[in-house]
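To start, the structure under review is shown below, and the notes come after it.
Of the protein chains in this complex, one is absent; all others appear in place.
In this document, chain identifiers A, B and C correspond to the written order of the chains, with residue numbering beginning at 1 in each.
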Amino acid sequence: MNHEQCIKACLECMEACNVCFDACLKENHMMADCIRMDRLCADMCEFAAKAMQTNSPFIQQICQLCADICEACGNECKKHNHDHCQKCAEVCFRCADECRRMAS
Amino acid sequence: MNHEQCIKACLECMEACNVCFDACLKENHMMADCIRMDRLCADMCEFAAKAMQTNSPFIQQICQLCADICEACGNECKKHNHDHCQKCAEVCFRCADECRRMAS
Amino acid sequence: MNHEQCIKACLECMEACNVCFDACLKENHMMADCIRMDRLCADMCEFAAKAMQTNSPFIQQICQLCADICEACGNECKKHNHDHCQKCAEVCFRCADECRRMAS
Partner (left out) sequence: MNHEQCIKACLECMEACNVCFDACLKENHMMADCIRMDRLCADMCEFAAKAMQTNSPFIQQICQLCADICEACGNECKKHNHDHCQKCAEVCFRCADECRRMAS
């Protein structure tokens, strides 16, 4: 490993940014839960798609977790009247169904 | 490819969540630029660390882009008085320096 | 959404590359399972670290899955005599322990 110092800097920066992201959301209540769930759910779906595309082991467990997170994100989005939230809820519930089917 | 339908659902859900994330931030001005830069910068640093850890091709170009994004994130964070923002700015500038060194 | 065409191209390319990655590994048996588990486990750990760094909901379930994947990756790596595999197995088992503790 010969990039050690730069990797360390990157990982520290990743951490600082993720911590600051979380803290900023706390300063700023309106929509914070929705923003947080949107990010988690987008990243989870990315991870699940990649797992399926590479015929990864653990697809069932990954899809089960993805279903649970999609469901929770849909429930959060459904609470808000904005069109983008309502649309996102719908897509999340559909994905939760597909993932549950894959997991079973 | 035999997981087609579920992959499609995951990718649609990833998109809906990312779009909703963006739209929620627009509803909610205070700290929105900082939250947005934090996410971008954390994800960029993750990508750069992975590239270096795997001796990926394109390390120089990836680290150059990472340096530019860290610099921009540091500049955004520096504007806000919260401790977590000031600390994040510092870590970002340090990472920008390391990445610039790696890129050169 | 005004980047539609390029996003579509990116997602199709992500899929093609992940499918080709999987197929290449199948052409090429030696170490293929280890390469596959290494990637899955690295990506899972990245995801878990990000979840914890952002105080994400679902940390317990994410860490539980991360523990299972780390354990499986460690078991695969342990089979190979290369130093990097033995070292990786050790780190995986340690991470599995930490994640199990976080999940409980």
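Throughout what follows, a residue touches a chain if its C-beta (ideal position, glycine included) is under 8 Å from a C-beta of that chain, and two chains touch if they have at least 3 such contacts.
These figures come from a predicted structure and were not determined experimentally.
Asker: Considering the entire complex, write down the shown chains that touch the omitted one.
Answerer: Looking at the entire complex, the absent chain's contacts are A, B, C.
Asker: Of the residues A:A9, A:A42 or A:M102, which one touches the chain left out of the display?
Answerer: Looking across A:A9, A:A42 or A:M102, the contact with the absent chain belongs to A:A42.
Asker: Which candidate, A:R36, A:K50 or A:H84, sits in contact with the chain we can't see?
Answerer: Of the listed residues, the one touching the omitted chain is A:K50.
Asker: List every residue of chain C that touches the chain not included in the displayed model.
Answerer: These residues touch the chain not displayed: 1, 3, 5-7, 9-21, 23-25, 27-28, 30-31, 34-35, 37-39, 41-42, 45-46, 48-49, 52-53, 59, 63, 66, 70, 73, 77, 82, 84-85, 87-88, 91-92, 94-95, 97-99, 101-102.
Asker: Considering the whole complex, not just the chains shown, which residues of chain B touch the missing one?
Answerer: 14-15, 18-19, 21-22, 36-37, 39-40, 43-44, 47, 49-51, 53-58, 61-62, 65, 68-69, 72
Asker: Residue by residue, what part of chain A touches the chain that was omitted?
Answerer: Residue positions of chain A that touch the missing chain: 1, 7, 11, 15, 19, 42, 46, 50, 53.
As a convention for this text, only the chains that are shown with their structure count from here on.
Asker: Need the CA-centroid distance for the pair chain B / chain C, whole Å please.
Answerer: Result: the chain centres lie 20 Å from each other.
Asker: Check each residue of chain B and list the ones that touch at least two other chains.
Answerer: 1, 7, 11, 15, 19, 42, 46, 53 - these are the residues of chain B that touch more than one other chain.
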